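We show some of the complex, not the whole, and keep each chain where it was.
Labels run A and B following the written order; every chain starts at residue 1.
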Amino acid sequence: MAKPATKLVIITEKLLLKKIAKIIEKSGATGFTAVDAIGQGSRNVRSTGHPSTSDNHTNMKIEVLTDTREMAMQIADEVADKFFADYSGIAYLTNAEVLSSYKFCGPDGC
Amino acid sequence: MAKPATKLVIITEKLLLKKIAKIIEKSGATGFTAVDAIGQGSRNVRSTGHPSTSDNHTNMKIEVLTDTREMAMQIADEVADKFFADYSGIAYLTNAEVLSSYKFCGPDGC
């Protein structure tokens, strides 16, 4: 019953969440999960001018499970093109196997 | 020293955490980690009737490292059977290698 999937992780500034959610939705992916995060990167200074190491959870880690690697890369490319010149961020892929889902597969099944 | 393990991730509604913790404990897994999450899925409406996109962290992402794939699938099957007809949720697997652990292996070693 396990179904191979690609997991895309985008870690970036929290203020971008709604815009990234729209890109994900437009891609055809059926959902995402986001958690508050703090972090320190090579830039050290965020777009707001504040240090990125403060404990204020102004980053988000956004995860998307996609059926295909192509869909994940398309989302990542659009996010990077639109935002990563001006905001700190990273996008990476891992492999996953979806076992059971009503969110990912939708109400009409997989 | 690395020890292959299966990582099970369950993302579902926060109110289920205690019940899922009992299923995990019963399975023989030695621990879990949970983080608050927000998300949007294909159902769009949660069991509470509120939209799932609100920024109120009523989802949780629960992670369990298990020695065997079978143990992970058993936990996922029980969670899905009990809850995913009534609550939004998803379960997926990834591969991991445990390096050092006092939580996962227990006080008596691995």
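To be clear about the criterion, a residue touches a chain if its C-beta (ideal position, glycine included) is under 8 Å from a C-beta of that chain, and two chains touch if they have at least 3 such contacts.
Every value quoted in this text rests on a predicted model; they were computed, and no experiment measured them.
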item: Complete complex - number of sequence copies, 2 represented; value: 3
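Just so it is clear, only the chains that are shown with their structure count from here on.
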item: Inter-centroid spacing, chain B versus chain A (mean Cα positions, whole Å); value: 19
item: In the complex, chain B residues that touch chain A; value: 8-9, 11, 35-43, 53, 57, 59, 61, 73, 76-77, 79-80, 84-85, 88-95
item: Touching residues (chain side chain A, partner chain B) in the complex; value: 2, 5, 7, 21, 25, 30-36, 65, 94-107
